[in-house]
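Every protein chain but one is kept in place in this view of the complex.
Then we have chain A:
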């Protein structure tokens, strides 16, 4: 199955059922991630990044559900797999780490046991073997004295340490894809850099693909080869990371890039000169007609207010969803 991408999402739609009606919380979501590739999903809070990730691992729960489209893992459709088959994928082939390292570990269980449980659950190891493997897993995320640390409880560890443990748990079974949903948002800036570096190195060594989710375009572009920018439930631009910085094509992406502090210019201009995108993200139940960005877009024309733009292929490679893209 070498030809098929690792994961392929086609025209995915996620419905939100608020009891009286269904609205699309995300739609027309398409992207693919190859084996060992690093792919980023960027957008403001509430644009639908996390629900997209949950859809990938089959964990959308009421009131959210998949309303259409296809998700393929190694060429095989996975959204209709039985609960048991999906569970086999989760943690084993597709792993995920979250924003909150403080709460993602069970407070009454030693961290070593929580790592070991992955080997017991997915690899059928005995607890003896699993405990040994847990020590190695902890060592691989550069925790010192791992044979002592395995006995620690989560409250004895710092936030950065806990996120290391989470990475050890997520990578324990050698997954093919690691989904990292805002993995460092809750951490100090210095710790953030360490954790990102660690995650990137480990995944590169093992050939694990990364789907990195963040509101921070700078962070994502730094880690990922390709980036998709989401706005109000749609992907508006998908490009190589370097291209998106040099020649952002969608007006929203241009706004994001302009609002990033740049080295050098930051010192000269000061923070106050950073450009903000005016206006707010529309609510799910209240998406504007046509292009969803039109109320905030300086280049909007009449067609933008009535017709939703389709995805255009850019000559330089990549996709953009705008009537008047650069």
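Definition applied: a contact is a pair of C-beta atoms (placed from the backbone, for glycine too) under 8 Å apart; a residue touches a chain by one contact, two chains touch by 3 or more; residues count from 1.
Basically, contacts and distances are computed from a predicted model.
Enquirer: Since a chain is absent, check the UniProt entry for it and pick the matching name: "ABC transporter permease", "Carbon-monoxide dehydrogenase medium subunit", "3-isopropylmalate dehydratase large subunit" or "Oxidoreductase".
Expert: Matching the unshown chain against "ABC transporter permease", "Carbon-monoxide dehydrogenase medium subunit", "3-isopropylmalate dehydratase large subunit" or "Oxidoreductase" yields "ABC transporter permease".
Enquirer: Just one of A:89, A:167, A:191 or A:304 touches the chain that is missing; which is it?
Expert: If we include the chain that is not displayed, A:89 is the one touching it.
Enquirer: Check each of A:98, A:252 or A:293 against the chain that is not shown and name the one that touches it.
Expert: From the options A:98, A:252 or A:293, the contact with the absent chain belongs to A:98.
Enquirer: Given that one chain is not shown, which residue among A:49, A:122, A:164 or A:239 touches it?
Expert: A:122
Enquirer: Could you please point out the chain A residues that touch the chain left off the display?
Expert: Given the touch definition above, chain A has residues 57, 59, 87-92, 95-96, 98, 100, 102-109, 117-118, 121-122, 166, 169-170 touching the missing chain.
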